[in-house]
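Remarks on the structure that follows.
A single protein chain has been omitted from the complex, and every remaining protein chain is retained in its original position.
Read from first to last, the chains carry the letters A and B; within each, the first residue is number 1.
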Amino acid sequence: MTLRGETRSSDRGVAAVAPDPMLPRPFRLQGLRRDTEDTVTLWLDPVDGEPLAFAAGQFTMLQAFGVGEVPISISGDPGAPHLLQHTIRDVGGVTATLVRAQVGDVLGVRGPYGVGWGVRDGAGGDVVVVAGGIGLAPLRPALLDLLAGADQYGRVVLVYGARSPADLLFPTELEAWADRSDLEVAVTVDSAPAGYRGRVGLVTEPLARAGLDPDRTLALVCGPEVMMRHVAEDLVRRGVPPARVRLSLERNMRCGVGLCGHCQLRELFLCVDGPVVGLDRVAPLITVREL
Amino acid sequence: MRTMKTLLEAHPFFAGLDDEAIQLVVGCATNVHFDPDQYLFRVGDPADRFYVVRHGRVALELHLPGSGQQVVDTVEEDQVLGWSWLVPPHQWFLDARAVMPTSAISLDGVCLRGKCDEDPALGYAFMQRVAHVMYERLQSSRVRLLDLYGGGRDAAR
Partner (left out) sequence: MVSVATAAVLDLAGLQALIDALRERGYTVLGPVVRDGAVAPSPVTSVDELPRGWGDEQDSAFYRLRRRGDDALFGFASGAQSWKPVLFPARQLLWQGRRTDDGFTVEEPPDAGSRYGRPPYALLGVRSCDLHAIGIHDRVLLDRAGADAHYAAARQEAFVVAVACSDPAGTCFCLSMRTGPRPASGFDLCLTEIGTAADGHRLLVEVGSDRGDEILAALPVELVAVADEAHRAAAARVTEVAAARMGRELDTDGLRDVLYAGAESPRWDDVAARCLACTNCTLVCPTCFCTSVDDESDLTGDIASRVRSWDSCFTGDFSHLHGGSVRASVRSRYRQWATHKLASWIDQFGTSGCVGCGRCITWCPAAIDITAEAAAVRADPGPSTAAAEGD
C-alpha cells in the first residue's frame, strides 16, 4: 500500500515475496573486507545459484543461523547482482556475529525489501547524493546506477562526511570517483590528525558551495537522522522541493514485511513504505520527538 | 587582472560596506602565498591580521597531549579566517597551516581595529560580519560535538 502522492519510477524496487516470507535463503560468504575498525563488507554467493536482483536502496534481513536477523542495506551494484554485497557495522548483538563471519560460512538472506532510491527520477536533471558515516553504504548502489546511466543525468554530486579519515568507507573507490569527469566528489570529516589534506567540517558546508540548481535537483540523503534533518532543511532552504529530497530512515525491524509492527513511524511501515521516503511525506514526522 | 578593490568588493564578507570603508580595507590588504605545511600563525601569536582564502586550503589545528596535533577545521576558498583581530584578547587560539599551495589576502587587523575604535559605525559593521563567521563556525562545531557518526555502540540488541 503506498501512501505517498509523488510519482515514483519503476526502479524503486519490488519486494520479493517468497512462499514463506520468514524462511531465509542460504548464501555462502565468498569474500570479506575490513573497511574500518567496526565495519566489514561481505560478499555472499547464493547457494542455489539464483542471484538476488535488487534496486538501489533496498535491504535484506541478514541472518546468522541460530542467532538472529538484522536489516542490512545492500551496498552492491544493482547492475551486477551475482554476488550479494553488504557493508555491516558492529553495533552489538547479531551484527557482532555477522562482522566475525568467516569465508565459507553460510548466512541466511530474506529479501530484497523496501522502497529504493528511485534514481531514475533524477533523469534529465542533477542528482546530489549526501552521505554521512555508514550512510554511504546504502547510497553506493545509487551512485553506481547514476554512473552506469551517466548520459541521462546532468551534474552528479557526492558529498560524504565521516567522523575521521580512518572512518571513511570505500577510500579506494572514493579516489577513483573523484578522478571521474562525470562525478563531483566532496569529502569532509569531523576532525583529522594533522597531515590530513582534506576538508574538515560538516557535510552542509561543501553542499552549500556546490552551487546546486534547486529547480533540477534530486537529492538522496542517508546518515544519522539528525544529520539527515539538517541536510534536508538546508536543501529546502535553498529551494529544492521537499518531494525531491529523499531520506533513508531507520527503525527497529524484526520481519521486513510489514507484519511485526516494530518499524512504524506513525502510519508508515518503514520496511514496506520505506526505508527511502520523500521529505514531503516525512518532514512532519521526524520533527516530533519520540514519535 | 582584477584589482584588490574589485576582489574585496566582490567578496560576501565585505558586501554592504560603503566606499570609504572599502578604501580603508584596500589600504590594509596584501596578497600572500603559503606553501603546503607552511604555518600562517601559531597558538599564542598576537592576532594582528585576518585572511580571505582565495585558493587552496588552511587547516586549523589544536595539539592534544596523547593524540598529537588534530585538525579541527579547514578554511576553504572564499572563506574568512580569523576573528581574534577584533575580539580580545587578540591572540590566536589555534595553529593555522596551509595543506596545499594557498594564496590569500592578508588584512592588517591592528590598523582596522584602530579605525573601528574611532568610528563605532564602522566597528559595528565589522563586528556584524565577524559575528556571522563565528556563528557558522560555532554551529558546525556544535553539531560535530554530537559525534553523530560515532555513536550507537551497545552490547545487546
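Operating definition for what follows: a contact is a pair of C-beta atoms (placed from the backbone, for glycine too) under 8 Å apart; a residue touches a chain by one contact, two chains touch by 3 or more.
Since the structure is predicted, the reported quantities are computational estimates derived from the model, not experimental observations.
Colleague: Touch as defined at the start, partner being the missing chain; which of A:32, A:52, A:72 or A:91 qualifies?
Modeller: Residue touching the chain left out of view: A:91.
Colleague: If the hidden chain were put back, which of A:31, A:79, A:239 or A:284 would touch it?
Modeller: If we include the chain that is not displayed, A:284 is the one touching it.
Colleague: Provide the residue numbers of chain A that touch the chain removed from this figure.
Modeller: That gives, for chain A, the contact residues 1, 3, 15, 17-18, 20-23, 25-26, 28, 47, 63, 65-69, 91-92, 106, 108, 250-252, 254-262, 264, 266-267, 269, 272, 283-285, 287-291.
Methods note: only the chains that are shown with their structure count from here on.
Colleague: Calculate how many whole Å lie between the centre of chain A and the centre of chain B, each centre taken as the average of the chain's C-alpha atoms.
Modeller: 36
Colleague: Considering the complex alone, what residue numbers of chain A touch chain B?
Modeller: Chain A residues touching chain B: 38, 68, 70, 90-95, 132-134, 161-163, 167, 190-202, 204-205, 209, 223-224, 226-227, 230.
Colleague: Touching residues of chain B toward chain A in the complex: what are they?
Modeller: Interface residues on the chain B side: 36, 57, 59-61, 67-74, 76, 97, 99-100, 140, 143-144, 146-157.
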